[in-house]
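Written out below as structure tokens is the structure these notes cover.
Then we have chain A:
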Amino acid sequence: MNFDFSLLTTELAMFVLGLTTFVLGLVAPSASRRGLGSFAVLGLLLVLVITVVNWSNQGELLNGMYLVDGYANFFKMIFLTAAILVIFGSFRYIDQNVGNHFEYYSTVIFATLGMVVMVSAGDFITLYLGMELMTISFIILVAFRFIEAKSLEAGMKYLLLAAMSSAVTLYGLSLVYGATGTIIIGQVAQAVARGGADPLLIVGLVMLVAGLGFKVAAVPFHMWSPDVYEGAPTPVTSFLAVGSKAASFAILLRLFLGGFAGVHDRWALPVAVLAALSMLIGNLVAIPQTNIKRMLAYSSIAQAGYILVGLVAATEAGIKGVMFYAFLYVFATVGAFTVVAAVYNKIQSDEIADYAGLAQRAPLAATVMLVCLLSMAGIPPLAGFVGKFYLFQTVVEGYMWLVYLGLIMSMVSVYYYLRVVLVMFRDDPKDPSPIEMGSAATLTLFITLVTTIVLGIYPGPLAEMANMAAQSFFLH
Partner candidate 1 sequence: MENLFVNMASGMRSLLASAGLPDAATDFVLMFLKLGAILVYILISALWLVYMERKVSAYMQCRIGPNRVGPLGLLQTTADIGKLISKEIIIPRCADKKLFLLGPILIFMPPLAVFAVAPFGKDMVAIDMNIGVYYFLAVASLSTVIVWMSGWASNNKYSLIGSMRVVAQMVSYEMPLILSIVGVIILTGTLNMSEIIVAQENVWFIFLQPLGFLVYLIAGVAETNRAPFDLVEGESEIICGPFTEYSGMGFAMFFLAEYANVVLVSVMATTLFLGGWHAPFSLTFIPSWIWFLLKVYGMIFLFMWFRWTYPRIRVDQLMEFGWKVLVPLSIANIFVTGIGKYLYQTIRW
Partner candidate 2 sequence: MNIPVLTLTLLAPIIAALIIVFIPKEEEKLCKWVAALGTGVALALSLYVYFGYDQSVGGLQWVDFGRPVPWIRDLGVSYYMAVDGLSLPMLLLTNLIGFAAVFASWNVSHRAKELMIYLLVLIAGVMGTFIAQDLFIFLLFYEVVVIPIYIMVIIWGSSKRVTKEYAGMKLTIYLLIGSAFLLVGVIATFVESVAITGTPNMSFEGLARVAFPEEFQIYMFGLMLLGFGSLLSMWPFHSWSPDGYAGAPTAVSMIHAGVLKKIGGYGLIRVAIFVLPLGAKFWAPWIAVLGVIGVAYAAMGALAQKDLKYLVGYSSVSHMGYVLLGVASLGVIGVNGAVANMFAHGVMAALFFSMIGFIYEKTHTRWIPDLGGLSHQAPRCRWDS
């Protein structure tokens, strides 16, 4: 058996890192556990470097059960970046609101590992394992503030709905296995091409769309996300919005484009409807929200709708669009949530009304919030605009109505984003004392700010990287 371990460098490194963090946490006296966060960040940075250096080392393991290609590497980079930013930006929040728990860091690492495994999955078992490693880690993380009833409740809801969606996904996978007789995605594609639309396969596809729709929080499978987003500790919310969503999209593409491209005509329209509903409902329901985390939750539902557009297209350009959007979405979301966390540290509130005068109390935070929100809305010259351009250009032919809906809804989204801006910038603060954020959070905010702007103005290199990665997608 020829098993090339060098392909698994990223995974193994992360695994070792996660275990080491855990063991260190077990061994270290509680006073010195504070350094674990920095250790985790440094380790993840190292892993990121390894991934990038190892970029060209690509291939398949075990007859296509595990795929290490540019597509997977690109997403790995996204996850690692997100994990680093999330941990780095939230030292103080974790210290103050969650407590000095070493499990937090190793669980984040394991959640990231789950995502990493997930995007590399070439067969259903690997897919499922990665997905569950991620989901289970996230359940723990969501319920992490276990002294806070809200967090527990969110954890319970997330657990139940995640388990249910896993079950539905699995049922779909089992039906696909029944219809095609294989669980390796590449072979599934061949079987689908040969066999066409078997009723069993179609039912399986419906289940898969529903199950993974839960994971990406697409309407009508979105009910969990506002509650969970609100209840979870803010850094976790941010990681959930970024990592879990991106990973689910990655695997959604892998399955539907890698496996079921042969029956594209059967699933394209339902997915398009799902995308349209997500954009519509997500944006409209976000308008009356008064809690910023809930608002961001609904907005992230809408973002899921935008990203789904790339799936509808089912082309290389669509994949590229999804990857590009996922990458920039990381920075926008993490930036916004880091601000939310930093502000919560000071004022102990997530209500939008309490953000009054933020522009004067913490100019950087307010600016980052502004830029990130507008990037999500797709206002040029921020990254979100380019992302939307890439995404929507893919469906101009055939789904023009989706383009209209998407762009108009994204302009509608400006309405509720601007309400936050309004509160932050117009009002004078009740308490004018400046909000201290800590150097790590400041640095994170700065990184997200700069990246969001730079990606919007000069997206060329990233686009080309995504392009290369997308090209590797269909090689299997």
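Candidate selection criterion: all candidates are chains of the complex that A comes from, given by their letters.
Keep in mind that, in the parts below, contacts are C-beta pairs under 8 Å (C-beta built on N, C-alpha and C of every residue); 3 or more make two chains touch, one makes a residue touch a chain; residues count from 1.
For clarity, every value in this text was computed on a predicted model and none was experimentally measured.
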Direct contact with chain A in this complex, candidates 1 or 2: 2
Residue numbers on chain A that touch candidate 2, as the complex places them: 320, 359-360, 370, 374, 379-381, 385-386, 389-390, 392-393, 396-397, 400, 403-404, 407-408, 410-412, 414-415, 418, 421-422, 425-426, 456-460, 463-464, 467
